[in-house]
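Supplied in structure tokens, the structure appears directly below.
Apart from one protein chain that is not included, each protein chain of the complex appears where it belongs.
Up next is subunit A:
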Amino acid sequence: MAILSLQSVSKSFGALKVSDSVSFEVQPGEALGIIGPNGAGKSTLFNLITGNIAPDQGKVLLDGRDVTRLPPMERVRAGIGRSFQIPQPFVHLSVYENLLVAARFGGEVGAAEAPGFCMDILAQTGLAAVAEKPSGGLPLLQRKRLELARAMATKPRVILLDEIAGGLTDAECGELIATIKAIHAEGTAIIWIEHVLHALTSVVGRLMVLNFGRMLMIGAPDQVMASPEVREIYLGIEA
């Protein structure tokens, strides 16, 4: 059974359809990439999946269970983790404490196991050295890593990454991809919005294209990128 399934999910802000009858499924352990021009409704789609925005129509199913009416904090506990496009750390807490909140609440990790659990994730995401630093003063790469690490600490079965590679140098991007690949290899399903195409295609097995809130295409990355329509809409604008 699909771990996450959207069934004709629609959402309008006034006259603007930001999500137009979007349906797709993500299998356990799968990695799905989402691309589309700015304003295509990619981040809105994430907010619909996490419960930050309620859809006008349609359903969101997690493991076949209807979670459309659940608030964000309950969806996190049910297994949907997310990173924000603009990093949103708890600035007065240390990096370690940022993870501790996520582990104790979203991940429902007990008090005894939580410290070791968080340190493991910090090591995996390359943040162990800055564990005690206040998260407010971190440079961009580390803030991006913290977004990823904090989402991991909620013990997600599907993790949503929103432009996590944006704004990084090539070297930084490469390091981050390696970390994401490792997370994927452990069996966590990934849905990843990204403009940095080479980062995306090195991880995901399928690619979905959004335009004006509609799903234009979904399939193998090379097939999708070969489509003339996608080249025109997406790459035409990028160039």
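The working rule: a contact is a pair of C-beta atoms (placed from the backbone, for glycine too) under 8 Å apart; a residue touches a chain by one contact, two chains touch by 3 or more; residues count from 1.
The definition used in the following text is that contacts and distances are computed from a predicted model.
Chemist: When one chain of this assembly is omitted, its UniProt record names it as which of these: "DNA-directed RNA polymerase sigma-70 factor", "Carbon monoxide dehydrogenase small chain", "Branched-chain amino acid ABC transporter permease" or "Cytochrome c oxidase subunit 2"?
Modeler: "Branched-chain amino acid ABC transporter permease"
Chemist: Among A:Ser5, A:Ser19, A:Thr154 or A:Asn211, choose the residue that contacts the chain missing from this document, as touch is defined above.
Modeler: Counting the whole complex, the residue in contact with the absent chain is A:Thr154.
Chemist: So one chain is hidden, and I want to know which residue out of A:Gly36, A:Pro55, A:Gly106 or A:Pro221 touches that hidden chain in the complete assembly.
Modeler: Here the residue in touch with the unshown chain is A:Gly106.
Chemist: Would you mind spotting which of A:Ala2, A:Leu61, A:Leu93 or A:Leu141 touches the chain that isn't drawn?
Modeler: Of these options, the touching residue for the absent chain is A:Leu93.
Chemist: Quickly run down the residues of subunit A that touch the omitted chain.
Modeler: 50, 52, 71-73, 76-77, 82, 84, 88-94, 96-98, 100-102, 104-109, 111, 113, 115-120, 122-124, 128, 131-132, 150-151, 153-155, 186-187
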